[in-house]
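Only a single protein chain was left out; the remaining protein chains are all shown in position.
By written order: A and B. Residues from 1 in each chain.
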Amino acid sequence: MTAEKIFKNPKNLKRRKFINSLMIFLCFVAAVLTILPLLYIFIYTTQSGISALNIDFFTQLPKPVGEEGGGMANAIVGSGILIGLGGLIGIPIGIMSGIYIAEYSKSFLAGAIKFTTDVLSGVPSIVVGIFAYGVVVLAMQSFSAIAGGFALGILMIPTVTKITEEMLRLVPHSLREASLALGVSRWKTTVKVVLKTASSGIITGVLLAIARAAGETAPLLFTAFGNSFWQTSIDQPIAALPLQIFVYAISPYEDWHRQAWAGAFVLIFMVFIVNFLVRYVTRNKFG
Amino acid sequence: MIYEMYVDSSASIEKFGFGFIFSSHWEPVKEEFGALTFIYGTIVSSFMALLMSLPISIGVAIFLSELVHKSVRTSLSFLVEILAAIPSIIYGFWGIFVLAPFMRTTIQPFLQSVFGFLPFFQGTMYGTGLLTASIILAIMITPIITAITRDVLKAIPVAQKEAAYALGATRWEGIKMALLNARSGILGGAVLGLGRAIGETMAVTMVIGNKAQIMASFFEPAYTMASVIANEFAEASNEMQISALIEVGLILFGVTFIVNSMARLLIYSVTRNSQ
Partner (left out) sequence: MTIEKLNVNDDINSAESDALVESEDNSDDQVKQKNSVVTNNLFVYFNKRPAIIDISVKIKKNSVTAVIGPSGCGKSTFLRSLNMMHEMTPSAKVFGEIYINGESIMNFNMVDLRKKVGMVFQKPNPFPTMSIFDNVAAGFKLDGSGNKNELNEIVEKNLINAGLWDEVKDRLKTPALSLSGGQQQRLCIARTIAVNPEIVLMDEPTSALDPVSSSKIEELIYRLKSEFTIIIVTHNMQQAARVSDQTAFFYLGKLIEISRTRKMFTNPKEKLTEEYITGKFG
């Protein structure tokens, strides 16, 4: 059959048109299928979470099984401490390697760092947890906030590096030249002009990394370990919000489940806010 | 990092050698460890997740990049991004309380009544188990594969599609051609999603049932590498168990490393050409 006949054949054309509509319809179904769980998870968590959420949740310690009430104050503070420690490790390293990759991209070392960061971003968080266990917990002979922070810090590095690199690349070349032409050294140009111009983008990247780290559970299981009491010294086991949710969720007690939902709601709300913020800032800045 | 883990697991590596990978015994009390069940659980759950997620992800990516108006696209992309950012613990939590009961009461009986003659769909319906874990994983990796597929499709020159349309191709035929051109990049995205599924811990731990066994049925509980580490590490009773768990971690690292490197190479090969 010649090509002309194929095209002129009305049956063939009908079939092609049918396949066309069918596939486009299937794509639409796929989109709905993807969005559905998101909406479901979000609405479900919000519903269950808000009903369990009260002032006590933020101010009280967990109560023993059987007693009503109590909250996750220690876990929230614990998460804060862990993220702070993680940020202390992850943010400077991430930003510095981002700068190096973006500004000195031709060197071999920059390529190596880029590859390492890509690999690091694919390493399962639980493996990072084992690493932190080996390096910190074994050395200190105790589970501790430091170990948990260390693990979170490592997990933050790839995100921060990637965003820093991308944001620095968006800074127009002419600004670098303007500064260099004034006789400002390369290093000062990078810090005082390029970094400063890209700062809002980098801050959103840091926020994103923090939001991600805040939800991490796996590496904390055997580094921060969890704690049901107030604990703010960083060489002791410490509670964390996702850990607490995990423990409560797999427990058989109805009241604990409600608490866990409240915790989940707080987490999801935070993630949502941060993502929204990031969207807003990056759109404003770079269209 | 690799070195550190190797040193920490050396006790177990020395004791069990290659048998570690092929033995399915995991009995902490007797100090006998073999990782085969976990490797099996990881591979099966991840591949099933990929199988479910891949067609859907490609569909969404096409939908996002080709079919909808720009304003819809931005908000939809945003939703997909959020889906990727939700902590895995929340997926797991949702999995226990919403998905698992739903599986037990609706999906699993349905599958059994239709495909019950296959060994995969026989046995007790717990709700939790391999199939449920795979579905959760599929939901979790869909945003990743979607994002990459979308980027790869965007990298295909518009002129190519226009050339196809100019020859009288239907919309789908044009898209099909773009997909064919982007196939190695899409494969890269799929492999990246696979890597994520392999390493995913909390959500899987919460819904897979955590039982070290290899069963034909997808309804049965199973165990993955990541979840055995999560469950047993903190309360491991002796040095040998910790060492064995770290070795599991090392295998996990090795597998994800290879999978991710492959994915990166595939993605680079497409996006580089387009620049």
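Brief remarks follow.
Just so it is clear, a contact is a pair of C-beta atoms (placed from the backbone, for glycine too) under 8 Å apart; a residue touches a chain by one contact, two chains touch by 3 or more.
Everything numeric in this text was worked out from a predicted model, so none of it was measured.
Considering the complete complex, the chain that is not shown touches A. Considering the whole complex, the residue from A:A30, A:M72 or A:V193 that touches the absent chain is A:V193.
In the full complex, subunit A makes contact with the omitted chain through residues 106, 172, 174-186, 188-189, 192-193, 196-197, 199.
What we mean here is this: only the chains that are shown with their structure count from here on.
With centres taken as mean Cα positions, subunit B sits 18 Å from subunit A. Against subunit A, the residues of subunit B that register as touching in their complex are 1, 4-5, 7-8, 55-60, 62-64, 67, 76, 78-83, 85-94, 96-98, 139, 142-143, 146, 168, 170-173, 175, 192, 195-196, 198-202, 206, 226, 229-230, 233-234, 245-246, 249, 252-253, 256-257, 259-261, 263-264. Chain contact summary for the complex, subunit A toward subunit B: residues 7, 16-17, 19-20, 23-24, 26-31, 33-35, 37-38, 40-41, 44-45, 118-119, 122-127, 129-131, 133-135, 138, 143, 208, 211-212, 214-218, 221-222, 225, 242, 245-246, 249-250, 257, 260-261, 264, 267-268, 271-272, 274-275, 279.
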